[in-house]
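Not every chain of the complex is shown here; the ones you see sit where they belong.
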Amino acid sequence: MIKIQKEDFNISNELDSINILSDNIGSVVSFIGKVRPDNNLISMTLECYETMAVKEIEKIINKAKNRWDIITATVIHRYGKLYPGDNIVLIITASEHRSQSIEANQFIIDYLKTEVPIWKNEEYSEHRDWVKTKESDLLSKEKW
Amino acid sequence: MKLKYFAWVKEILGKDEENIDIPIGIKTLGDLIDWLVSEDEAFVEVFKNRELVKAAIDLELQDYSCSIENAKEIAFFPPVTGG
């Protein structure tokens, strides 16, 4: 399940939706990425090419399903103006055995950071700036 | 053909999308960019370092050598920074 939305997500609701999908789930792994207040960040505005983002996330989930034995995966990415402490992204993977959902979850976040058309604009008291791609994110993807 | 712009590409151009008629002879993304740059100063600024601008044709990321024949929607944007 993929959602690109302005609103916050509720992880309990998402887990409930996942749990009814299969009786065989033994491991559910969740990753939440949040806005940090580094350098006195005031806000972060996320812009998104929504139709393409959904398609790219679908591709990433399909790659993960080919590679690991996962029963289901959920990706929710927010856009719009967010503040320190706000949730940005939720990734949930479920599998019978834990290694599968753990690795698939990491794979999805690593790929999401470099493949999905979403951009962050950071607002500070004196300026605002588009975030630049991090070398470390490109390297994280390379390991798969 | 619809063109879409995101992040600082959008900011430099001052618009997020537009419909354009492409002249005959424009075959690839690279040709399209050359033509846009020749038509409008703002595109000179956007494409002054082409390495930093990604392009998608109908929601698929493509190299500048890719044909734009039959393309419905072409998007230009910086490297992604979501997640």
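Each chain gets a letter, A and B, in the order it is written, and its residues are counted from 1.
To be clear about the criterion, a contact is a pair of C-beta atoms (placed from the backbone, for glycine too) under 8 Å apart; a residue touches a chain by one contact, two chains touch by 3 or more.
Quick caveat, the model's predicted, so the values are computed rather than measured.
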| item | value |
| --- | --- |
| Subunit formula of the full entry, expressed with the displayed chain labels | A x2, B x2 |
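Basically, only the chains that are shown with their structure count from here on.
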| item | value |
| --- | --- |
| Length of the line joining the C-alpha centres of chain A and chain B, rounded to whole Å | 27 |
| Interfacial residue positions of chain A with respect to chain B in the complex | 33, 46-49, 51-53, 55, 77, 88-89, 109, 112-121, 130-134, 137 |
| Interface residues, chain B side, partner chain A - complex | 4, 6-8, 10, 56, 59, 75, 77-83 |
